[in-house]
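To start, I am sharing the structure in question, which I have written as structure tokens.
Removed from the display is one protein chain of the complex; every other protein chain stays in position.
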């Protein structure tokens, strides 16, 4: 059994890591840290884990975490991870970091979009989207787990971009996220009377996930540019991206779908829907699948619509993190990730 | 007092007409029809009207409606209106029709998108968007009240199109509607366990509001083309459109906002928000305002984002219908439309 | 025009007072105070009021408020009101206080349930439930506006208690409140991912509204005792109380309903539903009505069920406050309170 630790285990992604790892047959959870909840049993914060996991949050130095664990998930906020990860790596511990701190090849991009100086600019990570970087992930010491929006948007666009059939300079990604994506700290936008019966666009041109999306898409089409607008919708979990693209040549819906089918044929967590089917959040809620569908073509306007849906806390965060760990440690990629979505 | 009738008064738009007209000082509600609910008091169907309006649904021939009313709202479904409206007009009754039946200059477009033959192709109506057609509405015998999506999208785009500063062939309108927009008949997509915790794109390239949007926008830019995708979100009332446009020249957010300010300076029901403010549904819920904001410019990608929000049942339907009646009958345009939105 | 002020106008009840008073023909809003939002226009906090009210929050001493206003609403939190109200009364200003500070005849009860010492124990107020205390309200200098739960529960029980047909020692009031009742400050229980898809009982035996309910009910039956349990449900606005009572004699549903009909015959804001009808929140959302229905009798178990529903921010707070002001100032009791509920 591999000993794994979770740093920052009291947040939503920490809770999801615990839920998933509780059923993982190759690892043992050796250490869960939380400054705010030190010495509390995990079920005080994650009530679903009562009588499921008998663990207690600890507030211990990262060196101790590294000593006790073979593998660590950093579920810490942006800015905290870049302080912690180097200390873990020094001990030879392999790490999946769920923050944005190590997602960028170019530190300057990070500093511009996250508005802070990077304290560990020399550390290189592998971008943890297995469908694109599986081989590098296998060998990586540090994997930067993708953001929730990028996961849905990148996977929803790659087959079209790779095939070179859309105008890559005019891609519109209009995304809608459940509110758990904002974390577990109450704020004005997450206050129920504000968030219910509401749809709210935010950071319309400045969201920190935009450069991450373009960085990855530009591997497939160098001039890829995305008009990305995120929205908060009154949903707890789930994220859907509506991808509006302009075709550079005439294609039928079947041909579009075929591109996805082929590209994702071997992927265990990508489901390509039938023509006319639209992904539903209940089909992915609690599971590590990404569903991709839509494939609607409007010949008159030369456009194609693709829709991608994930659970923002699973394929958009903790599920993907475990998928990355599985790849890094040579386990079956699906180990621990068998939860079926909760529908309805 | 002008005597008004409502044909099809048991639906959501019928209920909203009643709520609004109950406070209108120039009209008397002379007749409310419903086949399914004949002889019931209106509050059996619209429980908010108990002790407010003492009216009973009737199931009577349209000729009788025309005799008893000076003015009629047809809140009947698509397909029904085209049978009823001609009979009302014959009697000299002026009509606002809330269905899609008379919104198109070209009957062939109607027949294509609504999938049925038009039985009254010779009857011409004025498209009832007061901010664009106020002068014609004054004289109209028949006003075709706009759809909810077109109201938000057209008003959200006209100032940019008119100024000629965007690529009018590549407009993306990603819209999110509350579920009351689907009417009061239960169906699978409106079943709470399906609709809650969900975001659902539908009719991604074929929605019947698409040609209506383009018909009106092409008055301002002849080659206007819109990539319109509607979504259902778990909200009762309210509709928001995120308008992704590509600028043809560099503009600041202030310049963009200025276009809207100037265009809508005299409009009683259009509120132009400040830079950085994003429309919220609670600010329009139950009121006839449209809020337009966003005005975010992304210079690097040459794009601008504008967001428009309405209550789909008020400015998107019954409120606008009363606004049209007020214009047609020479009343103050705001009469009866003073309800302040319910926030939170 | 009477000049009215609102102290603490940036909260939800402050916003509702503004929404209601904007349409009140006998008063002018002379002063709105907020410490946190001083110098901002009210629509920055209450976005529904944009272009409706041209007012700015001020942070001024209460003496100045008293000088500028003939009448003041204190929409301040528990504990703050008892500091402010005496200063306002000293200037001869009449006041409706929306907090719990002056609702108790016995200060010791206040101190026990609110966990703080009362600093103005000598000041007497009239309990502002017009359906019970209308005559005293007319003459009152200070009206203590009832809590939301007490409004629904007291009005839902009085006819049964007064008729002496139920066991007054074994009344169960199981109440469900929308989340706006918790105010506009984000907290853990109001965080959308916690509050949505949830039902949460709280303060099951210790809620501060319990003694208020019993104080008023004991006017009708001296040994009245209520098993009151409040719950938070995923609703923005609206409060419903299910009142489980045990009959001391056999009664038909019609007889039960008759008690309510008679008791509330003259009341402008109480609607007694028909047998078998159950109050719906959409029938009161945004309006000052209380709907009372249910009237289900279970002869075998000797029980009767009555259900009462209000909008917690209107009849449960600001609407009732304006109703009280109307009575105090001799206006029509319904002035300003004509908003029809928003259904659906």
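Letters A, B and C name the chains as they come in the text, with residue numbers starting at 1 for each one.
Convention: a residue touches a chain if its C-beta (ideal position, glycine included) is under 8 Å from a C-beta of that chain, and two chains touch if they have at least 3 such contacts.
Owing to the predicted nature of the structure, the values given are computational and were not obtained by experimental measurement.
Only one residue from A:99, A:180 or A:242 touches the chain missing from this view: A:180.
Considering A:115, A:164 or A:338, the position touching the chain not shown turns out to be A:338 (whole complex).
Only one of the listed residues, C:47, C:128 or C:193, touches the absent chain: C:193.
Considering the complete assembly, subunit A touches the hidden chain via residues 12, 15, 19, 22-23, 46-52, 180, 184, 196-197, 236-237, 271, 280, 282-287, 289, 291, 338-344. In the full complex, the hidden chain is touched by subunit B at residues 12, 178-180, 184-188, 190-193, 195-197, 234, 236-237. For subunit C, the residues touching the absent chain in the complete assembly are 170, 172, 174, 176, 178, 193-194, 197-202, 204-206, 225-227, 229, 231, 233-238, 240, 242, 244, 246, 278, 280-282, 285, 294, 296-298, 301, 303, 305, 307, 344.
Everything that follows uses one rule, which is that only the chains that are shown with their structure count from here on.
One finds 45 Å separating the Cα centroids of subunit A and subunit C. Subunit B and subunit C have Cα centroids separated by 36 Å. Here the CA centre of subunit A is 38 Å from the CA centre of subunit B.
Looking at subunit C, one finds that residues 12, 180, 184, 196-197, 236-237 touch two or more other chains.
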